[in-house]
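A single protein chain has been removed from this complex, and every other one stays in its place.
The first chain written gets the first letter, and so on, giving A and B; residue counts start at 1 in each chain.
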Amino acid sequence: MSTVESTSPAVQESPQTSVAPSHSHAASTAGRLSTFLSTYVFSKDHKVIGLQFLFSTLLWFLVGGLLALAVRWQVAWPWSDVPVLGKLFAQQGGQMAPEFYTMLFTMHATVMIFLVIIPILAGAFGNFLIPLMIGADDMAFPTLNMLSYWFMWPAFIAFGASFFVEGGAASSGWTSYPTLATNVNSSPGSGWGQTLWLVGLTFVGVSSMLGSVNYMTTIILMRAPGMTMFRLPMTIWAMFITAVLQAFALPVLTAAGFMQLADRTIGTGFFSPEGNIVNNAMAGAGGGQPLLWQHLFWFYSHPAVYIMILPAMGMVSDILTTFARKPLFGYRPMVYSVAGIAGLGFIVWGHHMFMSGMNPALGVTFMVSTMMIALPSAVKTFNWLGTIWGGRIQLTTSMLFALSFVSMFIIGGLSGIFMAATPVDIFIHDTYFIVAHFHYVLFAGTAMGVWAAIYFWFPKMFGRTMNEFWGKVHFFLTFVFLNGTFFTMHILGAVGFPRRLADAYHYETFHHLQPLNAFMTYCAIGMVATQIIFAVNFFWSMFYGPVAGRNPWGANTLEWTAPSPPGHGNFDYQPVVYRGPYEYSVPGIEGDHLMQTDPPNQAAAAAAAAAH
Amino acid sequence: MKRFAAVFWSLLFLSVPVLGVATFIVGPAYDIWLPRDVSEHGAAVDGLFYFILALTGVVFIATEMVLFWFIWKYDESKSNGPGRYVHGSHTLEVVWTIIPAAVLLFLAIYQMNTWADVKMRRPNMTPTVEVVGRQFEWRLRYPGRDGMLGTPDDLHLVNDLHLPIDEDILIQLKSMDVLHSFFLPNVRIKQDAVPGMKIPVWFKAREEGVFDIVCAELCGWGHYKMKGRVTFEPREAFERWLERKYAEQEATQPRDSEMAMASGVVSHPTQIAKNQP
Partner (left out) sequence: MKMLVRTLDMEYETVSAFAAQAGFKTPSGDLIRRDTRGHLSSGLFPVWVLGGVAVVLLLLTTTGCGKTAAASYRLNMVESAKQRLKPEQEQQVATILAALFGTPDEPIAPSECGLDAAKLHLAAGPVRSDIVGRKNGLYREHCAHCHGVTGDGMGPTAAFLNPYPRDYRPGVFKFKSTERADKPTHADLVMVLRNGLAGSSMPSFALLSDAKIDALSEYVKYLSIRGEVELALMRAFFELDDEDQGRLPEDREFLIEEIVLPVAEAWQAAEDALIDVPEMAADIDMAASIAKGKELFYGNKANCVKCHGVTGLGDGQVNDYDDWNKVVLQAHKTVQGGLEQAGEASTWDMDADEADEHRAELAWLDRFQKVLDGNALPPRTIRPRNLRQGIYRGGMRPLDLYYRIHAGINGAPMPAAKGTVPPEDIWHIVNYIRSLPYDFNGTLGVDKPMVARDRL
């Protein structure tokens, strides 16, 4: 039995009172205000917290997308008059300064990774779905859960404020390598901007840690009766393994962040070599090694990229089965693959450092482990294909996004093999080939998975469905524009077009590449503009969309037995689980699916029918 | 209508392998492809790239086509019966685990030699030149006649690297301030320059020519500006160039020809600028 923490101040213990609204004792404004605050702002209900995460991250998604457009503008038309931002450079006729460009791509990546993708997967969907899908009435630690959301706010403020401090926001890349990031003289953004960046990062890390502890505990201890580990939906497996990844990897990043903060503020020299002079400033304490940061940073950041895709993979598995009306192909191999990706994910971090100056022999070992990590991803892809094989595919918006996740992940995963090959990496490291790879897995992969999940679980969250037609328009335009923007980056990378260059066209090797970059920028603008359709659909449907029942998609997992949206405590009754989550198109039953909570006698009848 | 929609979407997914392959065919036609390679080991690097491209290309086309085909065939409006009630296939799992594993393992072992050649088997020689990355230039130091770096006969230059062809070249790579990366696209060489470390880089160039040196690790606002030029020339021309540059470095008199060179096209303006009262 799950323990219930009292989450609302107005809960009365006696069971015999009427259902009159319980505001009667809180007649004063202060009372109403405090009720409002504790219900909608400082709520400990996992669904409210999940939605808080969702809205916050979607807002930051907009910020990150606009930063990307500014980057794309400069890459396509370097030194031209930038729309909107040109006002900041009025003296120069709208031409952006080169340090501004370094800040743009740094903050684009930072915002997208730490304020969008990680919180939306773990914070928004993890929070909302985990108790619902395992049959619990809330998380194991609701207060901790609330804290994990509110710990994001100092991060929002730190990152947001960093744009306005002297020198601007951090500009050493989201990877923040020393000595560029540690030495305040090396770049304008390495002053206050970088310090605030580290502060923001720490808060995001703490928030994630709080969340991961909560998720692991909840999933292990609060599953409904009958919900064995191998009856968990893939979403939950993915969330669980992601939480484990976060728990083990984040402390390293936090420690590294503190070390860098110390280097920058109190003059330690963890990452600064002896006698390091930058921009004619006096050398600080030395005796450190820039490569140390890279090792510590990537020890976290490589598992981080799996944190950024595993939940999406899990959700896509659930969505594909629902709309293909078929069981998941190879459930146990899928679970083992997720675990394999996570486990192997801890021993591949050096593949970000092949050219870094670390011992090349170490490069060989990382190359081998990186090659191996391609395997579980391949297994998962084949299993997804097996899942839709022979199905009755309903091409809803959510399904389209889920299918595109599979299609795009194939591209992202295969391009990863190029960079795992160390001799090829000599050429493509720090070129647009890398940019293509990670945008395919993160944007064409995870973000498409996120949209699939939004369209899929929107009815559960808000009690209404989103508009299907506009959803498909959104999908089509996004799909076309994203491929236009990112697929061409592969061949751009094949030329050796470097990353992070404000103007590459003055190199002989690259000066014929501008038209292609202009095309990519047009696609990027189209892609961001398309999201207006999504935003309008999202908010409009929240209030005026067609009302959804409990299970509009005919899915099997536990959340679809709860009302849409669920109230406190989630379920009308304590769910009991009798089977796995993927019993679609079961022969010999009426209807085409058996929910996890459907009583066993029907299944027995089906088994009997099947035995004939 | 529903069938039309399904056809539309499945064709959209078909466009992925079609346009994907098309990009890799059209790109090279417009010179958007691997740049010319003049190094000795470059063929191995490029060969590996093409091998992986072929491998991943086959997998890409196959899996995307399967995806398209499944969407086309198993769409709800087309299929008659319920979905197939199948939870998996042990045989298939084994097959599609073993085969990719074997391929990946083969790939891993196949490339180790090339990597060792480029990064681990350093030729036993004194450096041809020391390259020091600095915000935002490449400072070069040739050892001079005595073959030792750090003596008065060293030649100091900026950004303009000359190297002999058909010889082993060893570069000593350093950084003065922040991380930089010494990237020669046409030689398939890249190595991060780390402050506090002295990292050897070696290769052999087979053809003459003038090519770019690109900085490939973010080093600050001038990262894009850190452009150098590498000139590969025969040993005699290289030595002559070294002599000439050293003489310029040791100049004690402004030579007339140098003046003309330094002043550029003309030394006195001939055109009258527009006048306004």
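To be clear about the criterion, a residue touches a chain if its C-beta (ideal position, glycine included) is under 8 Å from a C-beta of that chain, and two chains touch if they have at least 3 such contacts.
Since the structure is predicted, the reported quantities are computational estimates derived from the model, not experimental observations.
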Task = For the chain that's not shown, point to the residue among A:F89, A:W150, A:F248 or A:F476 touching it.
result = A:F89
Remark   = Missing-chain contact, candidates A:A76, A:L291, A:M419 or A:V495, resolves to A:A76
Key: Touching the absent chain when the full complex is considered, from B:S15, B:S77 or B:N159   = B:N159
Task = Quickly run down the residues of chain B that touch the omitted chain.
result = 135-137, 139, 148-152, 156, 158-160, 221-222, 225, 227-229, 248-254, 259, 262-277
Ask   = Touching the missing chain, which residues of chain A?
value = 7-8, 10-12, 14-19, 21-23, 35, 38-41, 45, 47-48, 51-52, 55, 58-59, 62, 66, 76-84, 86-87, 89-95, 97-100, 167, 185, 187-188, 275, 277, 279-283, 461-464, 503, 505-506, 511, 514, 517-518, 535, 539, 542-543, 547, 561, 563-569, 571-574, 576, 597-599
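The criterion applied here is as follows: only the chains that are shown with their structure count from here on.
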Ask   = Distance from the CA centroid of chain A to that of chain B, rounded to the nearest Å?
value = 31
Query = Quick one: in the complex, what on chain A touches chain B?
reply = 97-99, 101-102, 171-173, 177-180, 183, 186-188, 273-274, 276-279, 286, 289-291, 324-333, 355-357, 360-361, 363-364, 367-368, 371-372, 374-375, 378-379, 381-383, 385-386, 388-395, 400, 403-404, 406-407, 410-411, 414-415, 417-418, 421-424, 426-427, 429-431, 476, 479, 483, 487-488, 490-492, 494-496, 498-504, 506-509, 512-513, 516, 582, 584-587, 592
Request  = Using the touch definition up top, name the residues of chain B that touch chain A in the complex.
outcome  = 5-6, 9, 12-13, 16, 19-20, 23-24, 27-28, 30-35, 44-45, 48-49, 52-53, 55-56, 59-60, 63-64, 66-67, 70-71, 74-76, 79, 81-89, 92-93, 96-97, 100-101, 104-105, 107-108, 111-112, 114-116, 118-120, 135, 176-179, 181, 183, 185-186, 188-197, 199, 211-212, 214-225, 227
